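One protein chain is absent from this view; the other protein chains keep their places.
Moving on to subunit A:
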Amino acid sequence: MAEWTSALESHLSLGRFGTSGVIGVTLSEVGGFSLTQISAWPEQLEAAGQYAARLGNCETFPGPGQCVEGAGGTLMRVEPLKWWLIAPTMPAEQAGLPNELGAELDLSSSRTWIRVSGPDAEGLLNRFLPLNLSGKTFPTGSVASSAIHHIGITLWRSQEGFNLLLPRSFAASIWELLTESATQFGAEVVRSGEPRAR
């Protein structure tokens, strides 16, 4: 079994740091996930969406800027014609998306998944993201594509907090920025998920 190496392997250290006595932000890397892209042809949006929902065991497929949770993972609408299904494991083998509906692509290794939670999570993210992340305007189930330091990222809000998908090659650089900034709130880096083996 080959060992999977995280992009944060030499950058992530567990523990508390920053302003003493306070934990405003909790950060973790979520490992061992799969990320599948389902792209639809414009006239097949509905059918491809239903396929995506089935793949994630979701009741329905989400509209733009939204995600839904299913037994098979979280399904996000990341572009007008694209969904991302992020799941703790690879999706169950399926027949695959028929060519006439769209295209399917494994992007599991292209992103690093960071979870940001705690009372100052919104404050920390707003140190970088020009998005109104208040519960009123960005409630649980919201998805956005934005940028940190000019690097495109994907953000969604789940029950556990905010989730970031960072391009793997920039993940360490953005992680450094996030953790450096998090010191002002008082922060803790915790373990989440296990390194994956295959």
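Note that in this section a residue touches a chain if its C-beta (ideal position, glycine included) is under 8 Å from a C-beta of that chain, and two chains touch if they have at least 3 such contacts; residues count from 1.
The working rule: contacts and distances are computed from a predicted model.
Missing chain, UniProt protein name, picked from "Transmembrane protein", "NADH:ubiquinone oxidoreductase subunit M", "Sarcosine oxidase subunit alpha" or "tRNA modification GTPase MnmE": "Sarcosine oxidase subunit alpha".
Against the chain not displayed here, subunit A makes contact via residues 1-7, 9-10, 18-19, 37, 39, 41, 81-82, 99-100, 102-103, 105-111, 123, 126-132, 134, 137, 149-151, 167-170, 172-174, 176-177, 180-181, 183-184, 186, 196, 198.
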